[in-house]
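This is the structure I have questions about; it appears just below.
Missing here: one protein chain of the complex. Every other protein chain is in place.
Chains: A, B and C, in written order; residue numbering restarts at 1 for each.
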Amino acid sequence: MPRTEAVRPPGASAVDAHEPDCLHLDPETRKDAVRRLKGARGHLEAVLRMLEDPSVYCVDVMKQLSAVQGALTKVNDKVLRSHVRDHVSTAILRGDTDQIVDELMEALKYRG
Amino acid sequence: MPRTEAVRPPGASAVDAHEPDCLHLDPETRKDAVRRLKGARGHLEAVLRMLEDPSVYCVDVMKQLSAVQGALTKVNDKVLRSHVRDHVSTAILRGDTDQIVDELMEALKYRG
Amino acid sequence: MPRTEAVRPPGASAVDAHEPDCLHLDPETRKDAVRRLKGARGHLEAVLRMLEDPSVYCVDVMKQLSAVQGALTKVNDKVLRSHVRDHVSTAILRGDTDQIVDELMEALKYRG
Partner (left out) sequence: MPRTEAVRPPGASAVDAHEPDCLHLDPETRKDAVRRLKGARGHLEAVLRMLEDPSVYCVDVMKQLSAVQGALTKVNDKVLRSHVRDHVSTAILRGDTDQIVDELMEALKYRG
């Protein structure tokens, strides 16, 4: 599934080769991420409602928060997979490998 | 900071000693959790707006999702600390240690 | 399973109540941890042998390292469970709740 916007001739200068504006999240993953994140937002709102009850039990809050985090991790993984497939795997053609590697390692550092 | 609702005489039966309805999240932590979770919800909504832009860059989405996860982890840690301080540390008095340990390990399993 | 060394009268001063020398890892968990850690060390040595081969594939190294980490996490979880059951759940009797909570949160911060 080649993405023309992500591919540049190997001769392109490494200095200005990486233009994030040209490395787009693929439309299908973007749509799926929106759908999942709306679900996670609904779940988060349910936790907020739980917390209105003065007799809420700590462990129940922790369980629900973990479920929300699981949903966000899933979205993050899907975006990551799409990024690796569409942009990291083609870095050699754009000549921006160093930058793409640094960005990826930074993004993984905080992965949930 | 003793919580009367969490303390029962050591002679209480272990069988029915653990009543989550009596182990409440302390009011201050609950209020703080609500405030922080509303912030996280706002951040999540900002990610949803980012995703409306077809030229959004994957790495930017991952960074923002990681920030939201960091906020949720912070809330989870505060609820955990409050739970350990108010309920786990007094399990011996209620006689529900086994149950409280199982619940805690389960809750930690999915910690972000 | 009460541990006499971990129990002190509720009237004990909170200042000097916490003496780690008296809060021992229970013998069964300690023995199990040794057995498992020896297994993990053997696994780590296998990774070191893998790395002697100049044609070793990165992904295979990552997989084996993850397996070692999984083994260490399992040991950490078992020690944690034992600590919560034997020492955290009785903090109210020793009067060292604040210290035991701080220590636990610190230990969990770096949990694999």
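Note that a residue touches a chain if its C-beta (ideal position, glycine included) is under 8 Å from a C-beta of that chain, and two chains touch if they have at least 3 such contacts.
From a predicted model like this one, the values you see are computed outputs, not experimental measurements.
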Residues from chain C at the interface with the omitted partner, ascending: 20-21, 23-25, 27, 30, 33-34, 37-38, 40-41, 44-45, 47-48, 51-52, 54-63, 65-70, 72-73, 75-76, 79-80, 82-83, 86-87, 103-104, 106-107, 110-112
Residues in chain A touching the chain absent from view: 2, 7, 77, 80-81, 84-85, 88-93, 97-98, 100-101, 104-105, 108, 111
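One rule holds in what follows: only the chains that are shown with their structure count from here on.
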Centre-to-centre distance between chain C and chain B (centres being mean Cα positions), rounded to whole Å: 22
Distance between chain centroids, defined by C-alpha means - chain A, chain C (Å): 33
Chain B: positions in contact with at least two other chains: 80, 104, 111
